[in-house]
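Working notes, beginning with the structure itself.
Every protein chain but one is kept in place in this view of the complex.
Up next, chain A:
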Amino acid sequence: MAFTLYTLIQTAILCTNAIAVLHEERFLSKIGWGVDQGVGGFGDDPGVKAQVLNLIRSVRTVMRVFNSVEKSFP
């Protein structure tokens, strides 16, 4: 399989896009992955599910910042 660096960049962009287009109300809450269902315990063991939800939420927040910065350009 001939992978190039360009395919790596493509993969990264497509994965980030996939995380960014997950709809909050229609999808994530339905399967119990909403932002209000993540952070439960404050013990020293967050667990895999809490880490995944945190990751999704932070990626979406960063993308929202980029989106608002890009919107301000005419």
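Keep this in mind: contacts are C-beta pairs under 8 Å (C-beta built on N, C-alpha and C of every residue); 3 or more make two chains touch, one makes a residue touch a chain; residues count from 1.
Methods note: contacts and distances are computed from a predicted model.
**Student:** Refer to UniProt and select, among "2-methoxy-6-polyprenyl-1,4-benzoquinol methylase, mitochondrial", "SUMO-activating enzyme subunit 1A", "Protein YIF1" or "Integrator complex assembly factor BRAT1", the name of the complex member that is left out.
**Tutor:** The UniProt record for the chain left out of view names it "Protein YIF1".
**Student:** Spell out, residue by residue, where the missing chain touches chain A.
**Tutor:** Listed in rising order, the touching residues are 1-5, 7-8, 11, 45-46, 48, 51-52, 55.
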